[in-house]
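Some notes on the structure that comes next.
All protein chains but one are shown in place.
Every chain is named by a letter (A, B and C) in the order it is written, and numbering of its residues begins at 1.
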Amino acid sequence: MSQLQPAAVKDGKTAGKKIVNEFCMTFSTINGSGSATANTILLRSLFRMGIPVSGKNIFPSNIQGLPTWYSIRLSKKGYLARVEKDDIVVAMNPATISTELDFMVPGAVLFYADDIKVDLPREDIVAYPMPVRKLIKEAEVQPNLRDYVANMVYVGIVAQMVGIDMNVIYGTLDHHFKGKKKAVDSNWAIIQSAAKWAQENLEKRDRYFVEKMPPLKDVIMVDGNTASALGSIYGGVQFTAWYPITPASSLAETTIEYLPELRTDPATGKATYAVVQAEDELAAIGMAVGAGWAGLRSMTSTSGPGISLMGEYLGLAYYAEVPVVVWDVQRVGPSTGLPTRTAQGDLTQIHFLSHGDTQFVILLPGDAKECFEFGWKAFDIAERLQTPVFILTDLDLGMNTHMVKRFDYPDRPMDRGKVLWEEDIQKLVDEGKAWGRYLDMDGDGIPYRTIPGNRNVHAAYFTRGTGHDEMARYTEDQHSWENGLNRLKKKLEGNKQLYPKPVVEKMAKAKFAIIGYGSTGPAIQEARDLLAEKGIPTDFLRIRSLPFSDDICDMLHAYDRIYVVEMNRDGQMRQLLAMNYSDCGAKLHQVSHTDGMPLSAEWIFNTILALEEEK
Amino acid sequence: MSQLQPAAVKDGKTAGKKIVNEFCMTFSTINGSGSATANTILLRSLFRMGIPVSGKNIFPSNIQGLPTWYSIRLSKKGYLARVEKDDIVVAMNPATISTELDFMVPGAVLFYADDIKVDLPREDIVAYPMPVRKLIKEAEVQPNLRDYVANMVYVGIVAQMVGIDMNVIYGTLDHHFKGKKKAVDSNWAIIQSAAKWAQENLEKRDRYFVEKMPPLKDVIMVDGNTASALGSIYGGVQFTAWYPITPASSLAETTIEYLPELRTDPATGKATYAVVQAEDELAAIGMAVGAGWAGLRSMTSTSGPGISLMGEYLGLAYYAEVPVVVWDVQRVGPSTGLPTRTAQGDLTQIHFLSHGDTQFVILLPGDAKECFEFGWKAFDIAERLQTPVFILTDLDLGMNTHMVKRFDYPDRPMDRGKVLWEEDIQKLVDEGKAWGRYLDMDGDGIPYRTIPGNRNVHAAYFTRGTGHDEMARYTEDQHSWENGLNRLKKKLEGNKQLYPKPVVEKMAKAKFAIIGYGSTGPAIQEARDLLAEKGIPTDFLRIRSLPFSDDICDMLHAYDRIYVVEMNRDGQMRQLLAMNYSDCGAKLHQVSHTDGMPLSAEWIFNTILALEEEK
Amino acid sequence: MATQTAVNLAGLTRNDYKGAPSTLCQGCGHNSISSQIVAALYELNIVPENVVKFSGIGCSSKSPTYFLNRSFGFNGLHGRMAALATGAMFGDVTLKAIGVSGDGDTASIGMGGFKHMVRRNVPMVYIVENNGVYGLTKGQFSATAEKGLELKRQGRNVFGPVDICMEALASSATFVARSFAGDPKQVKEILKAAFSHNGIAVIDIISPCVTFHNKEDSFHSYTWGKAHESPLHDISYVAPRDEIYIEDYEEGTTQEVTLHDGATLVLKKLEKEYDPCNIYDAYRVIEEAERNHWLLTGIFYIETEAPTLFDSHNLVETPLNRLKPEELRPAAETLDKLMANFAQ
Partner (left out) sequence: MATQTAVNLAGLTRNDYKGAPSTLCQGCGHNSISSQIVAALYELNIVPENVVKFSGIGCSSKSPTYFLNRSFGFNGLHGRMAALATGAMFGDVTLKAIGVSGDGDTASIGMGGFKHMVRRNVPMVYIVENNGVYGLTKGQFSATAEKGLELKRQGRNVFGPVDICMEALASSATFVARSFAGDPKQVKEILKAAFSHNGIAVIDIISPCVTFHNKEDSFHSYTWGKAHESPLHDISYVAPRDEIYIEDYEEGTTQEVTLHDGATLVLKKLEKEYDPCNIYDAYRVIEEAERNHWLLTGIFYIETEAPTLFDSHNLVETPLNRLKPEELRPAAETLDKLMANFAQ
């Protein structure tokens, strides 16, 4: 075994400067080896030390045996986006170590399992071997747990070398294993012995340190899918039909996890909800539309391929005016694409989903807190407007753990929309008023609906995706058709007060504006700081819904140049903006890119800078 | 029975003027009664007299017993679009007669079955009763054929009254019944006796006449679906998978009709093609993609709901680079909508079909001749670019019979694209050249493909919708992904010479341009003449494909105002143009409308005029 | 003196069960099935407001417009009724559901959804109006078209027919029957039994398409059906409250099955020894009938005790769609607790 001798840092420029709480560590492992626990322990421990952190998991589309990376970024300044370079690499996978070296900054640190042959070509890297096998052997671990325990070795060594508080690690372990003593103890033992080994055998020759910071107030760590699931539950979801698909599965699975606790009748133990795993996405959306029609707060969650199968039913829901909420946790397409990578590539598809003239409300949460918030609001909007509402997140937002402000309990009562029950219908009848399922009684484009189970003899109507008049009767009449379709447009565009408004952040003397949405917010914010440092202040408009808010129009007119930043090839949001605001099209510039990785501030900064220079 | 007394024409203005070969007749019947034959006989007879005609069938989405209208427009000037008013109505359906009266011009003519109670509120209409029952009785028709024969009564009476040449009618009958003497004779008998009755009993009091015109050279009458089917056959279609749906069914059914005659080996009687009726559209497109991959000229034909089900497979075909041709004979959506009415509502859906960044070649034939032409060209384009090609027609173009120039035999050899067979692969190997399925060897974005069945040991590759590199190996590598996806864009946008260019028609001193596409061409042309008469000359750009031709960009820059005319609610072509040509967005004006009826010149004229006045 | 209109035990007239006038072809088998649905529900004294109707797309799927105007209904998508109904029924599980589909709708495009709905034992009367053809799109082969059938424009069908009853059985259906639109009495009795069944009741009804597929010698025609129908048994439905009284009662020749709601199904055996509670018998006769091209009708299989989809969901008593906001949104304290757990 070629044992690599620790090299001294040779990079004169950076040597000596201590780097505290502002760096990125990447753990390179093999999936299926159980490294998730180790990484989570480290992430949460840093978080508990008050350090702003974010974790990004880059994993393959298989179950076991392929390279996987987990990056933890610490940023005392609070930047949470992905960075493209690593400061510290923990290498447990011999297959990828040479790639990792390419991404390491000068002065970076390499921890590596000492049974990996490392041919270190760079002198500017500090390398520490880790005697993983030896420590496991000493720990007398059962053979089937060895791979798993190996990961705890790096937890101990890294913690020791960068200075993570061991008590905090213990607390995190306890939290992680929900106090199960045996699990906590066995993991703790190996972490401790690894830390001890490091203390005794490794001399600190690098510049990276972590230090406790003041507690982060009202901040939690959570993944977007959990936030979405909880948002749905606090929104009163009654029916979910879903079909497994990465990266959406954990959204539905988390509802299954929390619903029994949060939504059963305490007296009888009976459920106020139902979750059905459908046989496919055609069925999932069919069931969800059925349930929405029958008066339930109904939803489904899926990813791109699922959306591509749901078009026909969503067109029906749009035209027959059925409320339903659809989560799209986006991954990289087209086709099966990169199922375990992130993108924002489904926007135009969804905007134009289904044949004929359709239109869909789309909500675009920017972080886990908004996943929760839009989760409950989406039901209000869907039921108020009697229409499908999409919520688009992505793999990065959905599956990675993020630091975010704690969720606020809904600040308003549920809006179940215009529903007529027995008494309501009877009252109309008694007053001699004609009710029609598709009659615009209030002039806002939104009719009143009844719900199956309403036993009033006048309540029933027949729902169909074929032409119907205001009284829900079948018709092929030209005017009924056109009026009906125009009312649908009015319904969605005339009630924009219901949709989340864009968030605007300004800098004094901004030279131009940046538009973004969804998970790319943190990278854009950081890029703006970089631009500002270069003397280019910018304003930022984060779009949170479609149809577009009227504010956007004003904003667009206020700037000469607007860069639309997004994570797809075609600049899909830019396309939609150009289409909607024809007179502003020329000043909307595409800043888009998709390779499966979350956007970095660096890329945004460089791209915009280049475009600015070109102009 | 309230017998209506023929009224004299009271409208002073129009009385007396003879109207020849420039009017519209509508036959109002009940579907399932066999009126199609009668209407076809009349249409074809007029055509044979050299009169430019077009027929439009307005039929319900059921099989029997509901109102149906067939309108024949005669226009010596050659206008073939729908008109909104009727000059002559033949009323066989008591249920709708009052509606029909609303659409009649002053001085119009009403023929009506004399067992219908007609309460004629208008004095400006000439009404002729038709003793349908009596004539049928005299003809001693079998009871089960009575409804059908009733329609022949109006053929005879109308022919007599407007002056259609009886010999021509006989010839048309003979053609229609393919010379089957019994059918010809029995129909002829009733037509003759009806004509005779009219001659003896009706006094001509109206102004409408038909007169022979010089023969129409090189002109045929055909429906778009037949043209499309034949275009596919002359394009060498080898595999069709389809699922029945109005208005697309007759496209596939017509291939079934002609293929045995045109495409079986004369020696063995064996087929060079296969047509499979799939179990649904998911299967139809799956089969078609499979066959395209396996080297067949492969297609499917459907309408909106089918497209909504095909999104997932088409995304795969786009990304895995499989040639396949998809016909969308559009009907009115969203959802099941009006299945027997026409629209251009699937354009944006198809442009953005499937999740992730996708892009599709779309051909937009403007008449039946182009259906034929694009039918064969589509295979060349699909195979050359190794990508799905859509052809969008609509119910009006597809199912109605149109007068059109005869089809030209393909003017160039088939282009099977970059295919490597055994020898080709071996040659590369021998030359030491690396072939990769997705390797851009020529720099045009188009790789070379091999086809299953190629027995060279180096020929095989594994096709997938997941990330792959140039050698078709599975990869999740960022750069491979991004490069691959960018090459796909280049492939479609860098080879625009393959797509049909727009057709431009100019008038001197045009004030603005009109953009249109597909079946609305005739109405736009007529509207332009109306505008010109008002002193507003216009230019016309008919788009025939997407991605947009570079010519379009130049055109857009040449005008201050451009009206985009289309048959949908949202102005979908305008949306796409605004998106693609951001700097021209502001001058693109939406002139769109969808109520299931083909656009009329009148509507286009009025709408544009109003917009011009507004400006 | 005005004539008294007859009313049933629910106090309703037959008229109260009617729908809009049919727009199907005169003589279409589907129309006669609609009539029997009206008759069965009237005779069962089921109030229309307690029924909910579903269908896909097709002539058959139009039928729900033609009965029970006073019931909610949803005419969904082609081939996708199963999922729609499954989701919708969660709204109020006290409603009785009836679905009408076609052979194209169920056995071609809808096969997957149909099978999975059956497997879930969703309590619903699921009628397939089976004419072996696509009516609404004008006469193409459906998946139940008999082998060798020739149709205008389509040529010859080379595939064996999907057998709806066999499919239902393979998916563990708990009520499987076949009938013939030309035998309205049997249709009605089977419908009544189906409405008393707690679980999926699949009824495959041969229902001739008089316009596109009614050739005398074809399996799905009136003429052929009338000449060849061979019932497994005579079926009498006896309501819970009625006493069982069957004419011609003879030891060993009848079988009684008690249905979920206490009604009794009395089957008078004809020709064959047949036990509809025995699944092997069911497989055997269905396979036999298919192979021999028999139009065998009757209740092939019934299993009264299987749990339904809803049984496994342990729902609150109140119909879900009547729950109040406060029953749906967890209290603020619960969120505080969760947030504490997610916090540092």
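One rule holds for everything that comes next: contacts are C-beta pairs under 8 Å (C-beta built on N, C-alpha and C of every residue); 3 or more make two chains touch, one makes a residue touch a chain.
Since this is a predicted model, take the numbers as computed values, not measurements.
For the chain that does not appear, the touching partners among the shown chains are A, B, C. If you put the hidden chain back, the residue from B:A95, B:V219 or B:V504 that touches it is B:V219. For the chain missing from the display, the contacting residue among A:Y128, A:Y208, A:Y243 or A:F360 is A:Y243, taking the whole complex into account. Annotation: of C:A10, C:A239 or C:I279, C:I279 touches the absent chain (contact as defined above). For the chain left out of this panel, the touching residue among A:N225, A:T336 or A:S545 is A:T336. Screening C:M166, C:C209, C:V257 or C:L328 for touch with the missing chain picks out C:M166. Remark: the residues of chain A touching the chain excluded from display are 32, 60-66, 243-246, 249, 253, 256-257, 277, 279-281, 305, 335-336. Although one chain is not shown, part of chain B still touches it, namely residues 47-48, 50, 215-216, 218-222, 230, 233-236, 238-239, 241, 262-263, 265, 268-274, 276, 278-280, 282-298, 312-313, 316, 376, 406-407, 409-410, 413-414, 416, 450-457, 459-466, 474. The chain not displayed touches chain C at residues 108-113, 115-116, 119-120, 143, 158-160, 162-163, 166-167, 169-172, 279-280, 283-284, 287, 307, 312.
The working rule: only the chains that are shown with their structure count from here on.
Greatest centre-to-centre distance from chain C is found for A, with centres as Cα means. Annotation: A-C is the more contact-rich of the chain pairs A-C and B-C, by number of C-beta pairs in contact. Inter-chain spacing, taken between the CA centroids of chain A and chain C, is 44 Å. Between the Cα centres of chain B and chain C there is a gap of 40 Å. Counting partner chains per residue, chain C has residues 77 touching two or more of them. Within chain A, the positions touching two or more other chains are listed as 312, 316, 464-466.
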